[in-house]
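Okay, handing you the structure first.
Missing here is one protein chain; the remaining ones are kept as they sit in the complex.
Right, chain A next:
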Amino acid sequence: MPEQKVVEPEELLLKAPREKKFITGSQAFAEAVKRANVDIAIAYPITPQSETMHLVGDLYAQGYVKDYYRAEEEYGTMSAIAGAVRGGARAFSATSGPGLLRGLEAIVSWPGHRIPVVLGVMTRVVNAPLSIQPDNVEIAYLLHSGLVVLHAENQQDVFDFTLAGFPISEKVDVYLPVVVATEGFFVTHAKGYVELPPEDMKLPPRDPYKAPVPPTDCEIPPARIQRDAPVQKSNFMSYLIHAVWQQEVWSANRRAMKWIYHYLGGPIEVVNPDAEVFIVASGCAAAQGREAQRYAELEGLPVGLIKVKALRPFPEKEIREALKNAKAVIVPEHNIVGWLAKEVKAAIPNGGIVVDGPRVYGGMTLPVELIMDEVYKALGIKKEKTLA
(Lines give C-alpha, C1' and ligand atoms only; values in the text may rest on other atoms or scores of the structure.)
Protein backbone atom coordinates (compact mmCIF):
# COMPACT_ATOMS: atom_id res chain seq x y z
CA MET A 1 0.00 0.00 0.00
CA PRO A 2 1.37 3.45 -0.87
CA GLU A 3 1.87 5.93 1.91
CA GLN A 4 -1.20 8.13 1.99
CA LYS A 5 -1.04 11.81 2.76
CA VAL A 6 -3.97 13.47 4.47
CA VAL A 7 -5.68 16.10 2.33
CA GLU A 8 -8.83 18.10 2.89
CA PRO A 9 -12.05 16.66 1.41
CA GLU A 10 -12.23 19.63 -0.99
CA GLU A 11 -8.80 18.73 -2.36
CA LEU A 12 -9.55 15.02 -2.67
CA LEU A 13 -13.07 15.38 -4.06
CA LEU A 14 -12.96 18.55 -6.08
CA LYS A 15 -9.41 19.51 -7.04
CA ALA A 16 -7.08 16.50 -7.20
CA PRO A 17 -6.20 15.24 -10.69
CA ARG A 18 -8.21 12.22 -11.73
CA GLU A 19 -7.31 9.16 -13.73
CA LYS A 20 -9.85 7.18 -15.74
CA LYS A 21 -10.30 3.51 -14.75
CA PHE A 22 -12.70 0.86 -16.05
CA ILE A 23 -14.08 -0.76 -12.88
CA THR A 24 -17.19 -2.36 -11.36
CA GLY A 25 -19.50 -0.65 -8.87
CA SER A 26 -18.17 -2.91 -6.11
CA GLN A 27 -14.66 -1.76 -6.95
CA ALA A 28 -15.86 1.84 -6.95
CA PHE A 29 -17.15 1.41 -3.37
CA ALA A 30 -13.80 -0.05 -2.34
CA GLU A 31 -11.82 2.70 -4.11
CA ALA A 32 -13.79 5.26 -2.10
CA VAL A 33 -13.18 3.40 1.17
CA LYS A 34 -9.47 3.20 0.27
CA ARG A 35 -9.27 7.01 0.30
CA ALA A 36 -11.67 7.60 3.20
CA ASN A 37 -9.35 6.86 6.14
CA VAL A 38 -11.80 4.33 7.56
CA ASP A 39 -11.08 2.97 11.04
CA ILE A 40 -13.35 -0.05 11.02
CA ALA A 41 -15.44 -1.94 8.49
CA ILE A 42 -17.86 -4.66 9.58
CA ALA A 43 -19.29 -7.09 7.07
CA TYR A 44 -21.97 -9.70 6.71
CA PRO A 45 -22.41 -11.51 3.41
CA ILE A 46 -25.43 -11.10 1.19
CA THR A 47 -25.69 -11.12 -2.57
CA PRO A 48 -25.05 -8.80 -4.41
CA GLN A 49 -23.27 -6.83 -1.68
CA SER A 50 -20.63 -9.39 -0.67
CA GLU A 51 -18.06 -8.51 -3.31
CA THR A 52 -17.84 -4.94 -2.03
CA MET A 53 -17.10 -6.07 1.49
CA HIS A 54 -14.60 -8.69 0.20
CA LEU A 55 -12.71 -5.85 -1.44
CA VAL A 56 -12.93 -3.76 1.73
CA GLY A 57 -11.54 -6.79 3.60
CA ASP A 58 -8.59 -6.77 1.19
CA LEU A 59 -8.08 -3.10 2.02
CA TYR A 60 -7.88 -4.09 5.70
CA ALA A 61 -5.30 -6.75 4.86
CA GLN A 62 -3.31 -4.11 3.00
CA GLY A 63 -3.51 -1.61 5.88
CA TYR A 64 -5.94 0.95 4.47
CA VAL A 65 -8.59 0.05 7.07
CA LYS A 66 -7.57 -0.43 10.73
CA ASP A 67 -10.07 -3.10 11.81
CA TYR A 68 -12.43 -5.42 9.94
CA TYR A 69 -14.49 -8.46 10.78
CA ARG A 70 -17.28 -10.66 9.51
CA ALA A 71 -20.14 -10.23 11.94
CA GLU A 72 -22.76 -12.78 13.01
CA GLU A 73 -25.63 -11.30 10.96
CA GLU A 74 -26.89 -7.92 9.79
CA TYR A 75 -28.50 -6.87 13.06
CA GLY A 76 -25.20 -7.57 14.81
CA THR A 77 -23.31 -5.76 12.05
CA MET A 78 -25.36 -2.61 12.20
CA SER A 79 -25.38 -2.59 16.01
CA ALA A 80 -21.61 -3.02 16.12
CA ILE A 81 -21.25 -0.15 13.65
CA ALA A 82 -23.28 1.96 16.09
CA GLY A 83 -20.94 0.92 18.91
CA ALA A 84 -17.81 1.69 16.90
CA VAL A 85 -19.07 5.09 15.78
CA ARG A 86 -20.22 5.97 19.31
CA GLY A 87 -16.71 5.07 20.40
CA GLY A 88 -15.37 7.71 17.98
CA ALA A 89 -14.29 5.59 15.01
CA ARG A 90 -15.06 6.16 11.33
CA ALA A 91 -16.94 3.15 10.00
CA PHE A 92 -18.27 1.65 6.78
CA SER A 93 -20.56 -1.24 5.97
CA ALA A 94 -22.76 -2.36 3.14
CA THR A 95 -25.79 -4.57 2.75
CA SER A 96 -28.56 -5.51 0.40
CA GLY A 97 -32.31 -6.28 0.25
CA PRO A 98 -33.23 -8.82 2.93
CA GLY A 99 -30.00 -8.01 4.80
CA LEU A 100 -30.98 -4.38 4.95
CA LEU A 101 -34.34 -5.35 6.41
CA ARG A 102 -32.71 -7.64 8.95
CA GLY A 103 -30.48 -4.81 10.11
CA LEU A 104 -33.18 -2.19 9.73
CA GLU A 105 -34.05 -1.70 13.40
CA ALA A 106 -30.44 -0.83 14.15
CA ILE A 107 -30.01 1.23 10.97
CA VAL A 108 -33.04 3.42 11.51
CA SER A 109 -31.94 4.13 15.08
CA TRP A 110 -28.65 5.59 13.79
CA PRO A 111 -30.07 9.04 12.97
CA GLY A 112 -31.55 9.34 16.48
CA HIS A 113 -28.24 8.28 18.00
CA ARG A 114 -26.48 10.70 15.61
CA ILE A 115 -24.22 8.05 14.10
CA PRO A 116 -22.10 9.51 11.29
CA VAL A 117 -21.39 6.51 9.09
CA VAL A 118 -21.60 5.57 5.43
CA LEU A 119 -23.69 2.54 4.49
CA GLY A 120 -23.69 1.09 0.98
CA VAL A 121 -27.06 -0.33 -0.05
CA MET A 122 -27.02 -2.50 -3.14
CA THR A 123 -30.68 -2.85 -3.80
CA ARG A 124 -32.26 -6.27 -4.21
CA VAL A 125 -35.65 -7.95 -4.19
CA VAL A 126 -37.06 -8.44 -0.70
CA ASN A 127 -40.51 -10.02 -1.08
CA ALA A 128 -41.23 -13.53 -2.40
CA PRO A 129 -40.79 -15.20 -4.79
CA LEU A 130 -37.10 -15.24 -4.10
CA SER A 131 -34.82 -13.38 -6.41
CA ILE A 132 -31.37 -11.94 -5.96
CA GLN A 133 -31.94 -9.33 -8.63
CA PRO A 134 -32.13 -5.56 -8.13
CA ASP A 135 -35.40 -3.92 -7.09
CA ASN A 136 -35.25 -0.79 -5.00
CA VAL A 137 -38.45 -1.02 -2.96
CA GLU A 138 -36.22 -1.32 0.12
CA ILE A 139 -35.25 2.34 -0.23
CA ALA A 140 -38.82 3.35 0.64
CA TYR A 141 -38.47 2.88 4.40
CA LEU A 142 -35.03 4.47 4.49
CA LEU A 143 -36.64 7.66 3.22
CA HIS A 144 -38.71 7.92 6.38
CA SER A 145 -36.03 7.41 8.99
CA GLY A 146 -33.86 10.54 8.96
CA LEU A 147 -30.90 9.13 7.05
CA VAL A 148 -29.30 11.09 4.23
CA VAL A 149 -30.01 8.94 1.15
CA LEU A 150 -28.05 9.31 -2.08
CA HIS A 151 -28.95 7.19 -5.10
CA ALA A 152 -26.10 6.41 -7.49
CA GLU A 153 -26.76 6.06 -11.22
CA ASN A 154 -23.43 4.48 -12.12
CA GLN A 155 -19.96 3.50 -10.93
CA GLN A 156 -18.74 7.10 -10.92
CA ASP A 157 -21.60 8.15 -8.66
CA VAL A 158 -20.88 5.22 -6.34
CA PHE A 159 -17.30 6.44 -5.91
CA ASP A 160 -18.13 10.13 -5.55
CA PHE A 161 -21.17 9.69 -3.29
CA THR A 162 -19.38 7.24 -0.98
CA LEU A 163 -16.27 9.36 -0.56
CA ALA A 164 -18.30 12.56 -0.13
CA GLY A 165 -20.60 10.68 2.26
CA PHE A 166 -17.97 10.70 5.02
CA PRO A 167 -17.40 14.46 5.25
CA ILE A 168 -21.13 15.12 4.76
CA SER A 169 -22.09 12.74 7.55
CA GLU A 170 -19.48 14.15 9.93
CA LYS A 171 -20.33 17.84 9.51
CA VAL A 172 -21.35 19.18 12.92
CA ASP A 173 -24.56 20.61 11.53
CA VAL A 174 -25.49 17.28 9.92
CA TYR A 175 -24.02 14.40 11.93
CA LEU A 176 -26.22 11.75 10.40
CA PRO A 177 -25.65 8.48 8.58
CA VAL A 178 -25.35 8.63 4.80
CA VAL A 179 -26.73 5.80 2.69
CA VAL A 180 -25.31 5.37 -0.79
CA ALA A 181 -27.80 3.21 -2.65
CA THR A 182 -27.34 1.72 -6.07
CA GLU A 183 -28.88 -1.14 -8.01
CA GLY A 184 -27.19 -4.44 -7.26
CA PHE A 185 -25.63 -6.24 -10.26
CA PHE A 186 -26.60 -3.55 -12.78
CA VAL A 187 -24.02 -1.27 -11.16
CA THR A 188 -22.12 -3.40 -8.65
CA HIS A 189 -21.17 -6.18 -11.05
CA ALA A 190 -20.92 -4.16 -14.25
CA LYS A 191 -17.95 -2.09 -15.29
CA GLY A 192 -17.98 1.57 -16.13
CA TYR A 193 -15.50 4.37 -16.50
CA VAL A 194 -14.65 6.06 -13.21
CA GLU A 195 -12.41 9.08 -12.79
CA LEU A 196 -10.38 8.42 -9.66
CA PRO A 197 -8.17 10.80 -7.65
CA PRO A 198 -4.73 9.43 -6.60
CA GLU A 199 -4.71 6.53 -4.14
CA ASP A 200 -1.92 8.08 -2.09
CA MET A 201 -4.34 10.67 -0.71
CA LYS A 202 -6.84 10.18 2.08
CA LEU A 203 -9.39 12.16 4.05
CA PRO A 204 -8.40 13.65 7.41
CA PRO A 205 -9.25 11.29 10.28
CA ARG A 206 -12.62 11.68 11.95
CA ASP A 207 -12.61 14.22 14.78
CA PRO A 208 -15.25 12.80 17.12
CA TYR A 209 -15.18 15.83 19.38
CA LYS A 210 -16.44 18.09 16.63
CA ALA A 211 -19.91 16.78 17.25
CA PRO A 212 -23.36 17.69 18.50
CA VAL A 213 -23.48 14.36 20.33
CA PRO A 214 -19.98 13.54 21.59
CA PRO A 215 -18.48 10.05 21.56
CA THR A 216 -18.85 7.77 24.55
CA ASP A 217 -15.17 7.36 25.34
CA CYS A 218 -14.69 8.64 28.91
CA GLU A 219 -12.61 11.53 27.63
CA ILE A 220 -15.01 14.40 27.93
CA PRO A 221 -17.04 15.95 30.73
CA PRO A 222 -19.53 15.67 32.23
CA ALA A 223 -19.55 12.19 33.69
CA ARG A 224 -23.32 12.16 33.77
CA ILE A 225 -23.64 12.86 30.07
CA GLN A 226 -25.86 9.88 29.36
CA ARG A 227 -28.05 10.46 32.37
CA ASP A 228 -29.06 13.79 30.94
CA ALA A 229 -28.89 13.00 27.24
CA PRO A 230 -32.24 13.43 25.57
CA VAL A 231 -32.07 10.08 23.84
CA GLN A 232 -32.07 7.97 27.00
CA LYS A 233 -34.83 9.35 29.20
CA SER A 234 -37.46 7.26 30.89
CA ASN A 235 -40.72 6.22 29.29
CA PHE A 236 -42.52 8.94 31.18
CA MET A 237 -40.88 11.61 29.08
CA SER A 238 -40.00 9.73 25.95
CA TYR A 239 -42.94 10.83 23.81
CA LEU A 240 -41.96 14.46 24.15
CA ILE A 241 -38.24 13.85 23.91
CA HIS A 242 -38.75 11.67 20.85
CA ALA A 243 -40.79 14.33 19.09
CA VAL A 244 -38.30 17.10 19.79
CA TRP A 245 -35.31 14.94 18.91
CA GLN A 246 -36.80 13.65 15.67
CA GLN A 247 -37.54 17.21 14.60
CA GLU A 248 -33.89 18.04 15.19
CA VAL A 249 -32.82 14.94 13.23
CA TRP A 250 -34.93 16.06 10.27
CA SER A 251 -33.61 19.61 10.52
CA ALA A 252 -30.11 18.17 10.40
CA ASN A 253 -31.16 16.14 7.39
CA ARG A 254 -32.22 19.32 5.60
CA ARG A 255 -28.96 20.99 6.60
CA ALA A 256 -27.12 18.28 4.66
CA MET A 257 -28.35 19.94 1.46
CA LYS A 258 -25.73 22.67 1.46
CA TRP A 259 -22.96 20.05 1.72
CA ILE A 260 -24.54 18.08 -1.12
CA TYR A 261 -24.21 21.24 -3.19
CA HIS A 262 -20.67 21.75 -1.96
CA TYR A 263 -19.29 18.27 -2.62
CA LEU A 264 -21.62 16.88 -5.28
CA GLY A 265 -22.70 19.95 -7.21
CA GLY A 266 -26.27 19.76 -5.98
CA PRO A 267 -29.04 17.21 -5.44
CA ILE A 268 -30.25 17.07 -9.06
CA GLU A 269 -28.89 17.17 -12.59
CA VAL A 270 -31.01 18.72 -15.34
CA VAL A 271 -30.61 17.87 -19.01
CA ASN A 272 -32.43 20.06 -21.57
CA PRO A 273 -34.02 22.44 -19.04
CA ASP A 274 -36.37 24.04 -21.63
CA ALA A 275 -38.16 20.79 -22.50
CA GLU A 276 -41.93 20.24 -22.31
CA VAL A 277 -41.82 16.66 -21.10
CA PHE A 278 -39.45 15.60 -18.32
CA ILE A 279 -38.22 12.22 -17.22
CA VAL A 280 -37.49 12.36 -13.47
CA ALA A 281 -35.53 9.40 -12.17
CA SER A 282 -32.88 8.23 -9.73
CA GLY A 283 -30.35 5.38 -9.71
CA CYS A 284 -30.34 3.02 -12.66
CA ALA A 285 -33.68 4.35 -13.85
CA ALA A 286 -31.89 7.67 -14.37
CA ALA A 287 -29.42 5.92 -16.66
CA GLN A 288 -32.31 4.54 -18.72
CA GLY A 289 -34.04 7.92 -18.53
CA ARG A 290 -30.85 9.51 -19.88
CA GLU A 291 -30.89 7.09 -22.80
CA ALA A 292 -34.57 7.84 -23.49
CA GLN A 293 -33.83 11.56 -23.43
CA ARG A 294 -31.06 10.98 -25.99
CA TYR A 295 -33.45 8.99 -28.25
CA ALA A 296 -35.98 11.80 -27.96
CA GLU A 297 -33.38 14.35 -28.87
CA LEU A 298 -32.47 12.32 -31.99
CA GLU A 299 -36.15 12.37 -32.89
CA GLY A 300 -36.32 16.13 -32.27
CA LEU A 301 -38.73 15.79 -29.35
CA PRO A 302 -38.79 18.36 -26.49
CA VAL A 303 -37.83 15.96 -23.71
CA GLY A 304 -35.62 16.68 -20.69
CA LEU A 305 -34.19 14.65 -17.81
CA ILE A 306 -33.98 15.38 -14.11
CA LYS A 307 -31.70 12.98 -12.34
CA VAL A 308 -32.34 12.95 -8.59
CA LYS A 309 -29.06 12.31 -6.79
CA ALA A 310 -30.25 13.06 -3.24
CA LEU A 311 -33.47 11.37 -2.15
CA ARG A 312 -33.01 12.72 1.40
CA PRO A 313 -32.91 15.59 1.86
CA PHE A 314 -35.44 15.61 -0.97
CA PRO A 315 -34.76 18.44 -3.46
CA GLU A 316 -38.33 19.66 -3.44
CA LYS A 317 -37.50 23.29 -4.26
CA GLU A 318 -35.09 22.34 -7.04
CA ILE A 319 -37.54 19.91 -8.66
CA ARG A 320 -40.41 22.41 -8.44
CA GLU A 321 -38.25 25.04 -10.14
CA ALA A 322 -37.01 22.68 -12.85
CA LEU A 323 -40.55 21.47 -13.62
CA LYS A 324 -42.29 24.83 -13.52
CA ASN A 325 -42.97 24.84 -17.27
CA ALA A 326 -43.35 21.10 -17.76
CA LYS A 327 -46.47 19.71 -19.43
CA ALA A 328 -45.86 16.11 -18.39
CA VAL A 329 -43.50 14.31 -15.99
CA ILE A 330 -42.59 10.66 -16.46
CA VAL A 331 -41.12 8.84 -13.45
CA PRO A 332 -39.62 5.44 -14.36
CA GLU A 333 -38.74 3.26 -11.36
CA HIS A 334 -37.30 -0.09 -10.37
CA ASN A 335 -39.99 -0.95 -7.80
CA ILE A 336 -43.72 -1.67 -7.60
CA VAL A 337 -44.76 1.07 -5.16
CA GLY A 338 -43.47 4.10 -7.05
CA TRP A 339 -42.01 5.97 -4.11
CA LEU A 340 -40.27 8.52 -6.31
CA ALA A 341 -43.42 9.27 -8.36
CA LYS A 342 -45.29 9.97 -5.12
CA GLU A 343 -42.54 12.32 -3.91
CA VAL A 344 -42.42 14.20 -7.22
CA LYS A 345 -46.21 14.46 -7.33
CA ALA A 346 -46.25 15.93 -3.84
CA ALA A 347 -43.44 18.37 -4.61
CA ILE A 348 -45.12 20.24 -7.48
CA PRO A 349 -48.33 22.25 -7.43
CA ASN A 350 -49.79 20.51 -10.51
CA GLY A 351 -49.15 16.90 -9.45
CA GLY A 352 -51.67 15.66 -12.01
CA ILE A 353 -49.07 15.95 -14.77
CA VAL A 354 -46.99 13.17 -13.20
CA VAL A 355 -47.20 9.84 -15.05
CA ASP A 356 -47.01 6.91 -12.61
CA GLY A 357 -44.44 4.81 -14.36
CA PRO A 358 -43.16 2.92 -16.17
CA ARG A 359 -42.18 0.56 -13.39
CA VAL A 360 -40.30 -2.72 -13.46
CA TYR A 361 -39.58 -4.96 -10.52
CA GLY A 362 -38.18 -8.26 -9.38
CA GLY A 363 -34.90 -7.65 -11.17
CA MET A 364 -36.25 -6.84 -14.59
CA THR A 365 -34.30 -4.35 -16.66
CA LEU A 366 -36.03 -1.13 -17.63
CA PRO A 367 -36.26 -0.98 -21.43
CA VAL A 368 -35.83 2.50 -22.88
CA GLU A 369 -38.80 1.70 -25.15
CA LEU A 370 -41.12 1.63 -22.13
CA ILE A 371 -40.08 5.16 -21.22
CA MET A 372 -40.39 6.25 -24.87
CA ASP A 373 -43.96 4.89 -25.00
CA GLU A 374 -44.86 7.27 -22.16
CA VAL A 375 -43.02 10.12 -23.91
CA TYR A 376 -45.05 9.58 -27.11
CA LYS A 377 -48.28 9.36 -25.10
CA ALA A 378 -47.46 12.60 -23.28
CA LEU A 379 -46.70 14.38 -26.55
CA GLY A 380 -49.77 12.96 -28.28
CA ILE A 381 -47.73 11.05 -30.85
CA LYS A 382 -49.35 7.88 -32.14
CA LYS A 383 -46.86 5.11 -32.76
CA GLU A 384 -48.03 2.06 -34.66
CA LYS A 385 -46.89 -1.15 -33.10
CA THR A 386 -46.36 -3.81 -35.75
CA LEU A 387 -44.99 -7.31 -35.62
CA ALA A 388 -41.68 -7.62 -37.40
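The definition used in the following text is that a contact is a pair of C-beta atoms (placed from the backbone, for glycine too) under 8 Å apart; a residue touches a chain by one contact, two chains touch by 3 or more; residues count from 1.
The definition used in the following text is that contacts and distances are computed from a predicted model.
Visitor: Mind telling me which option in "Flagellar basal-body rod protein FlgC", "Electron transfer flavoprotein small subunit", "ABC-type Mn2+/Zn2+ transporter permease" or "Pyruvate ferredoxin oxidoreductase beta subunit" is what UniProt lists for the chain we can't see?
Guide: Not shown, but named in UniProt as "Pyruvate ferredoxin oxidoreductase beta subunit".
Visitor: Given that one chain is not shown, which residue among A:23, A:59 or A:106 touches it?
Guide: Answering carefully, the residue with contact to the hidden chain is A:106.
Visitor: For the full complex, which residue in A:91, A:310 or A:371 touches the chain that was left out?
Guide: Looking across A:91, A:310 or A:371, the contact with the absent chain belongs to A:91.
Visitor: From the list A:28, A:56, A:71 or A:187, pick the residue that touches the absent chain.
Guide: A:71
Visitor: Determine and list the chain A residues touching the chain excluded from the picture.
Guide: Looking at chain A, the ones touching the missing chain are residues 39-40, 42, 66-67, 69, 71-73, 75-77, 79-89, 91, 105-106, 109, 216-227, 232, 234.
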